[in-house]
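I have a structure I would like to understand better, so I am pasting it below and will then ask my questions one at a time.
All protein chains but one are shown at their positions in the complex.
Just so it is clear, A, B and C label the chains in written order, and each chain counts residues from 1 on its own.
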Amino acid sequence: MTLRSTLPQPEFNVLRAAHAEFYVRDLGRAREFYVDLLGFVETEHDDEHLYLRCLEEREHHSLVLRKGAQSGASHIAFRVASPDDLERLALLAKQQKLPQRWITGAERGQDCALRLQDPSGLPLEFYAEMTQVPRMLQAYHLHKSVQVMRLDHFNCQVPDVATAATWYRDALGFRTTEYTVKETPLGEELWASWLTRKHTVHDLALMNGLGPRLHHVGFWLPDALAVLRACDVLAAAGYHDHIERGPGRHGLSNALFVYVRDPDGNRIELYANDYLTADLDAEPIRWTLEDPRRQTFWGNFAPTSWFEEALLVETVQGDGFVPPRAPLLRDRPDHVT
Amino acid sequence: MTLRSTLPQPEFNVLRAAHAEFYVRDLGRAREFYVDLLGFVETEHDDEHLYLRCLEEREHHSLVLRKGAQSGASHIAFRVASPDDLERLALLAKQQKLPQRWITGAERGQDCALRLQDPSGLPLEFYAEMTQVPRMLQAYHLHKSVQVMRLDHFNCQVPDVATAATWYRDALGFRTTEYTVKETPLGEELWASWLTRKHTVHDLALMNGLGPRLHHVGFWLPDALAVLRACDVLAAAGYHDHIERGPGRHGLSNALFVYVRDPDGNRIELYANDYLTADLDAEPIRWTLEDPRRQTFWGNFAPTSWFEEALLVETVQGDGFVPPRAPLLRDRPDHVT
Amino acid sequence: MTLRSTLPQPEFNVLRAAHAEFYVRDLGRAREFYVDLLGFVETEHDDEHLYLRCLEEREHHSLVLRKGAQSGASHIAFRVASPDDLERLALLAKQQKLPQRWITGAERGQDCALRLQDPSGLPLEFYAEMTQVPRMLQAYHLHKSVQVMRLDHFNCQVPDVATAATWYRDALGFRTTEYTVKETPLGEELWASWLTRKHTVHDLALMNGLGPRLHHVGFWLPDALAVLRACDVLAAAGYHDHIERGPGRHGLSNALFVYVRDPDGNRIELYANDYLTADLDAEPIRWTLEDPRRQTFWGNFAPTSWFEEALLVETVQGDGFVPPRAPLLRDRPDHVT
Partner (left out) sequence: MTLRSTLPQPEFNVLRAAHAEFYVRDLGRAREFYVDLLGFVETEHDDEHLYLRCLEEREHHSLVLRKGAQSGASHIAFRVASPDDLERLALLAKQQKLPQRWITGAERGQDCALRLQDPSGLPLEFYAEMTQVPRMLQAYHLHKSVQVMRLDHFNCQVPDVATAATWYRDALGFRTTEYTVKETPLGEELWASWLTRKHTVHDLALMNGLGPRLHHVGFWLPDALAVLRACDVLAAAGYHDHIERGPGRHGLSNALFVYVRDPDGNRIELYANDYLTADLDAEPIRWTLEDPRRQTFWGNFAPTSWFEEALLVETVQGDGFVPPRAPLLRDRPDHVT
């Protein structure tokens, strides 16, 4: 019989990972990739932005494509339960001397939001309210053959996972569902941490690597066949060399995944088959970095690019990308050269 | 050890069930149903016809929708291996005094063809050559979410199955893969016969019923999920009351099926999961009419409309529909009222 | 822009629907049905009980089959976050004069628990701690062909849905995700309410009907194909007449479902394809009782037994079943006779 203590109430009610903003050079080409091929729904656009959402989502957007000179991530956004949470987060940022900025009207469908740079340098946006739009879940006659249902998580590379993960747990109330350690002669080091607020495996994954960088944004599909259809559709349209890794099964999280790069090189994961995490006190699942089934349960190795390439992230002031720093630990398993 | 004798060579090389022609009142509404929703590929059209094909097919059409005053079937067509087969079939029809007619240029993509009325009155077309068109199988980016791969079979109601099936076996070289008998105190009567030339379960099913009538045309989908997507797509577009029966699993043939009626009431079956029949001498599988798992392996009953309604078929002269005659046996199992 | 106010904190932290206990007459026959055919995992058994769990679950049991003279439900259980929640729930029951009882050691793998009769008479159990057991999610080589992943929800019939739902919302902090109204000349009446604590569509559904009765326990499967496999497996083993309704797609909740009755008549739902509900303040989705796509999106009707038959529930004192009372409204849509 495991003993469990009462969970502390988090100070802030972060609901979930909510949206990301990528830079792309050509909005028309990006629309073809995301909307025409992968079946994202276009809510709205202007000369500088494409606002997309997924089929079961009811908010204005979960992915913003913004015209820019190169690929990269402007910010990743979490939804909070109330405007009060935003106020408390601004106070926290002030206390911890984290760069922050209130924005109003910068994104269509969203009124005010708070942006702050987390201790690793990741550009976070928090917002409480967004315009509601029709859910396309049961408008099956309008679905493309790939059915991207919802944004699920962000995966980021940071130089010091242990420090970064502690902040999300202690300051923001995230809980760990799975994690990876690197075993060394002196003990073990935290190499990656899967953190969540909603009841799936993660809202945010932190991996040891050159960072702060956004490794990928994960989107959930209803079943494994939809993941395979994504591969077929992209390959048929000539994007076979944009299928970077997979399809495969992750040991960690159990996801049936494929990683694809958009025409600008921004990386997304399309996946199915993770599991529910409604027991807030469940024992986190531990993996060792060198376990071949951790990354891919079926034994396949990830390509080198998967470890080396990731998106630079913008400063909260929006005046350029944050220079990434070298990680504390080696950025990949020893069996990957 | 089963003993098998050498198979007799059929006199005619019928390759497979190839296409059907339905009458519809509104071609635009039919296009919306077949092309926009179910993902059939439109090869060509004129004021009176819509020529459709399925995703893995390489011939000009497998379904012709023809403008008419009411629903109904103009003809069902089988492809033969060579023009010589057509000549031999014309001779057979003459010997057996079956109505026949050569047609030339009546269908786009097809040069000459022979039409004849089979002994039950079914309007058959035979042809040897058709214009080849690009296969869409791997143009995945152009697929709709329902993927109809190929026409598989015709299912017809005839008043006397035993006599009709004998003609297809003896005169045309079809073989029986599965069949249904009605058990009576005096013995058993053949109630339905599944007949094939190609290596699937059937090209032609003959069922005891008011006939000659075309009950449905069966189209093959790649997996059971595609059958479910067809239901979702039709329901989302407001056609939920056109889903007549299923989805379910047939005991006979093992097909995972759904039966839908087009806007004019013409019936098609969309199915997956039958099996290969490459052993030409395999023992036919026997079912009894009252076995509840024969029609639907999961026990569900078919609705009354499924037994009572079917398409009138046109005479080979094209001067009207063949008046159907009452069947020798009851047209449905005793457990269906 | 929708305005949202800060959500009130619930007084009790109910985590999720957790397990149910059914009475069965023959434990061996029940094991064959649940374990050998449907692939539930047997954690433990004694002469009177079979303790089962699903493949992604980590607690000792989510379904208890208990030897009894007839089918019926002993109780449905919710997990809470801490023992303190149990104390507060006992106080609530006392204040509201609801029958209650502490139990200790009554179920293997569980220490102490609180049982109370809700205002409609449903026998609820609350517990905070249960023995952890190995998760079978990635022990794929031990899975049967049907993969039942986790218990998801309870569906109950109660005579007065509006009153019952209010109690779960106000006293226990449940939120409504979808609901059904019956439209009358005088306005509309709440006919059914889908209520949840965890981030899926429901932990508890309340339907207008003769009650209190447990209509079914819902189990989640990873995809629609697993639901179809359940039908195939049950039919192959001779249980085709235990497949009561479906497979079909619910409009309400979007679930791809099948309802089956165990050898004693206890009803379970096996389903896939609902959606995530992490936005705690999302607008509940409204359905009208007579919308044909509400119950089955594809238009099929549910059989009469589905409306009429449900499990009697035991009193919290365990001295017999609660006599059900007639519902306020008609117990089925007008189009169902």
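Following the convention adopted for this analysis, contacts are C-beta pairs under 8 Å (C-beta built on N, C-alpha and C of every residue); 3 or more make two chains touch, one makes a residue touch a chain.
Here the structure is a predicted model, which is why all the values come from computation and not from measurement.
For the chain that was dropped from the view, give me its touching partners among the shown chains.
A, B, C
Give the residue, chosen from C:37, C:114 or C:243, that touches the chain omitted from the document.
C:37
Of the residues C:43, C:117, C:147 or C:176, which one touches the chain left out of the display?
Reading the full complex, the residue touching the unseen chain is C:147.
Please give every residue of chain C in contact with the chain that is not shown.
Counting only chain C, the missing chain is touched by 36-37, 138-145, 147, 223, 225, 229, 232-237.
By the contact definition given up top, give the residues of chain B that touch the hidden chain.
Per the touch rule, chain B residues meeting the hidden chain are 1-7, 9, 13, 15-16, 56, 58-59, 79, 81-84, 111, 128-132, 137-138, 149-150, 198-200, 220, 222-225, 251, 254, 272-273, 275-276, 278-283, 297.
If the hidden chain were put back, which residues of chain A would touch it?
Touching the missing chain: residues 223-225, 228, 231-232, 234-236, 240-241, 243, 247, 249, 256, 292-293, 297-300.
One rule holds for everything that comes next: only the chains that are shown with their structure count from here on.
Per the centroid of Cα atoms for each chain, what is the distance between chain A and chain C, given in Å?
Averaging C-alpha atoms per chain gives centres 33 Å apart.
On a C-alpha centroid basis, what's the spacing between chain B and chain C, in Å?
44
What are the residues of chain C that contact at least two other chains?
Each of 223-225, 297 in chain C touches at least two other chains.
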